[in-house]
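Every protein chain of the complex appears in place save one, which is left out.
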Amino acid sequence: MTHEKIILATEGKENQRSIDTYLANGGYTAIKKAAKMDRKAIIDLVKASGLRGRGGAGFPTGLKWSFVPPDDGKPKYLICNNDESEPGTFKDRHISSVNPHMIIEGMLIGGYTVGAEKGYIYSRWEFQLEIGYLEQAIKEAYEAGFLGQNIFGSGINFELDHYSGAGAYICGEETGLISSLEGKKGQPKLKPPFPALEGYLRRPTVVNNTETFCNIPHIITHGAEVFRRYGTEKSPGTKLFSISGALNRPGVYEVPLGYSLKKLIEEDCGGLKDGKKIKAVVPGGMSAPLLMPAQVETATLDYECMQEMGSMLGSGAIMIIDDQQDVVDLLRITTDFFAHESCGQCTPCREGTGWLKNLVNGILEGTEGPAAVDRIYQVADHMEGRTICALSDAAAWPAKSYVKNFGEEIKAYIEKKGNRA
Amino acid sequence: MSETVTFKLNGKDVSVPKGWTVMKAAAKEGVEIPHFCYHEGLSIAGVCRFCMVKVEGRPKLEIACNLQATEGMVVSTTEDEVKEAHKWALEFHLINHPLDCPICDQAGECSLQDYYMSVGKYESEMTRPKVLKPKALDVGDQLVLDTERCILCSRCVRFEEEITKTDALGIFNRGDRATIGTYPDKRLEHNYQTNLVDICPVGAFTSKDFRFKQRVWFLKDKKAICPGCSTGCEVDVYGKPEDSHYYRIKPRHSEVNGHWMCDKGRYYYDHMNPVGRLRKAISGIEGSRKFVDTDEAIADLARKISNSSVSDMALLVSPQYTNEEYAALLEFFVTQMGVKNVYQWREPTESTEDFDGILYRGDHNANTAGLAAALKAVGLENNIENQFDDLAKSGAKLVVALAPELSSTYPSLKEQINKLEELPFVSMWTIDGKVFEYPGINHAIPMKGFAEKKGSFIGHSGVRKLEQPFPAGNEHARDLVETVEALTKVMAHL
Partner (left out) sequence: MSVFSDGLHTKIKVLVERYETPRSAILPALHAIQDEKGWISPEAVEELHTVYNLERVHVKEVISFYDIYHDTPQRKFIIRYCGNLTCSMLGAKEAIHKIEERINELEKKSGDDCPFSLEVFPCLGKCDGAPVMMVNKDRVEHATVDKVEELLSKYAPLN
């Protein structure tokens, strides 16, 4: 590794997640600098940095913050989306374990900028261990005077609390998360109105991903140009990638955007185990269309390249499908997952995810003929762009991708099985 | 000063107030945009994803219900892309639908059926087993719930949240297991349950009262005013005039009642049906009472009146008749004949100031204010205290009693009528066939029901008009205007 780790700076140090380690590493100085800055200046700085949301959608963070109406006297909220439920993703879990104070400092700066005096970190329930670390970090921050009223005499108020989810992928969608925080089912909200105007309890709310917040202190301290030292023009900065599969060294890697996928797999991860070969790669979480081996050769990990290749960077969750895998079963896992997770509000998603699951399981049972393959594509095609949130699209993209790339293999499976319909 | 915006809808310029959605604008223009979850009386949900329209310059189709019309916007509801979207939206709604049409009350007024005809008409592409859910659940005194037919539009949940604020309904589970329901064993208890049947686009919520009684395409509907309380909700009465039979009442949108009516008013069709209705007049003037034609009964009464002195006569009037009926009645008896003893027939246990905060008022009469005004117009006082007891003690020798049309709104009715036994002659004008059972009633003229009259009430918020009468349920029924006219004619010859 020839680049510095910014977000994972404390990784591997003794007591890596304690406030002492964070302070010793220059922590909680960015907020002090930000407290002396004009709010508009901070927004302009974040815009200039080109930071894009690290949760999956890649929306420009500065732009998102600029949507909050300034000084209208309404209570505002800042929420850290630590729900991380996109299968294949485990980077925010890692940050929560290794550097929780950077999340808090990023939120402090964000809260000051948008005028939010109340913040929540919303973690998925399955992060039981990490929730403990976050709650400990929050406690330490309060004790050290970095959370609460008039922190370090700056006039900034910021109360931070932790809220646990209860097992629902859809709570990773920002308005689904807000609904959950309101004590309801995690159903996404109709937009407009957008959360910046009407979010939690219909008040202005900003939701950002854990990793997004972690980039903020660095940008404040060192400025946009230094931030842009890494990455590409359209995808500046570093990104955490969760990479898993039959690899020698799966894990979380912080690399500059634009990094070679092949290099990450072969060098950083030490390649595939037991002589296995790559059959396909899921580059951005389960909802990302597959990359085939030829694409993997030249792919760079940034938003534009992934888009050009017909996929997406998403949450940066890379799963390696090796050549010993049965793609029909992987498709089954995918369609089962989305059918299980659809919140059920919108008809195309509710019924479409069920239909896809049904078709794929029919293939496995031997009750569907080869026409099912085209039907899967057709149903998925009509689930796109038709719903309140992107879960329907997220379910449609991989289904279409499996059919497009492995359609013949699936048809051969069906033939071998013999249609017992 | 409200701004207007002008935008193009299917090529035509449309101007609407700023803030209107394309859905609302289209409705005003008479352009149909298919939809399930949108309802004018409820908040916007945007979940059925059916009302898609094409907006020039935008890559994705938009839902019209949540799309604000802006100046210069160009919207199309007829492009192929939109039609394809509608077709698939309907397909998704139908894949787990049980298709109970042969046994479902909603048939004939079902949104799925209607849209299938206008938007669909194709072969279904779904071949997998359907999700099964609980059916025929008793969730309220007025309601049967079939959760399988439910298309999860959430109108009913929003109604419970926003209109009655009772939160009795929820949608449980995720994905295609999502199921509408109440909390187990907690039924709906409020007085607005049947509105859920109205707003449910399919046959998930059906009315217990109407269940399996009639196919809707055989029914005719006519506008009327609910006579059950002084609110006077606008309603449609549904009947089969060829059978002289009424089947149900539904609310009609108006400023007074919005989109709703209460459950009590739903039943005010039944007293006009043949069973239980007074179908012929009664005359006991020659001694024993018997059923006679109305003309004969009127002639008998005319003779009796002309042989009585005005000071021995009294009127007992219920506030459930129209303004026009009161005018005719009082003109004849008070102005022309000089009768001074006019009593009001009211329910002693009433508390007229009650109001449930939504629509239902404690004055269970359609025309309290109209009767008061009519009495004042002929120089009489508007006494409503203890009228019945005063009449019973008055020694009146000939009483003409205009009975309340809705016996159920007068719990003390039987007791009251029995008090009249002491009086020598009572002629009761009523729709209720039970009148024959009261020994104290010597003479009766069958009345029309409210849905069979033309006229007006004065309700809590002003004039309420009955404008579309059904033909009378039987040839002998009259309203007060007709009865008084006939009396006048006969008495002219005496």
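The letters A and B name the chains in turn, as written, and every chain counts its residues from 1.
We take it that a contact is a pair of C-beta atoms (placed from the backbone, for glycine too) under 8 Å apart; a residue touches a chain by one contact, two chains touch by 3 or more.
Keep in mind it's a predicted model, so treat the numbers as computed, not measured.
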item	value
Candidate in contact with the missing chain, chosen from A:Glu4, A:Asp72, A:Asp329 or A:Glu415	A:Asp329
Touch criterion as defined above, residue of A:Asn15, A:Gln128 or A:Gln149 at the omitted chain	A:Gln128
Option from B:Lys186, B:Lys290, B:Lys414 or B:Lys454 whose C-beta touches the chain left out	B:Lys186
Residue in contact with the excluded chain [from A:Leu240, A:Val282 or A:Val328]	A:Val282
Full-complex contact with the absent chain, from A:Tyr22, A:Trp65 or A:Phe90	A:Phe90
Contact partner of the left-out chain, one of A:Gly186, A:Pro217 or A:Gly316	A:Gly186
Residues belonging to chain A that touch the chain removed from view	75, 84-85, 87-90, 93, 124-129, 161, 163-169, 180-186, 201, 242-246, 250-252, 282, 286, 317, 319, 321-322, 325, 329-330, 333-334, 336-337, 340-341, 343
Touch residues of chain B, complete complex, unshown partner	167-174, 182-184, 186
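Everything that follows uses one rule, which is that only the chains that are shown with their structure count from here on.
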item	value
Cα-centroid distance, chain A relative to chain B, in whole angstrom	54
Residues of chain B touching chain A in the complex	44-50, 52, 59-61, 66, 68, 85, 88-89, 91-93, 95-96, 125-126, 128-129, 131, 151-152, 154, 171, 173-178
Footprint of chain B on chain A - complex, ascending	168, 170, 185, 190, 192, 339-348, 350-355, 358-359, 362, 375, 378, 382, 385-388
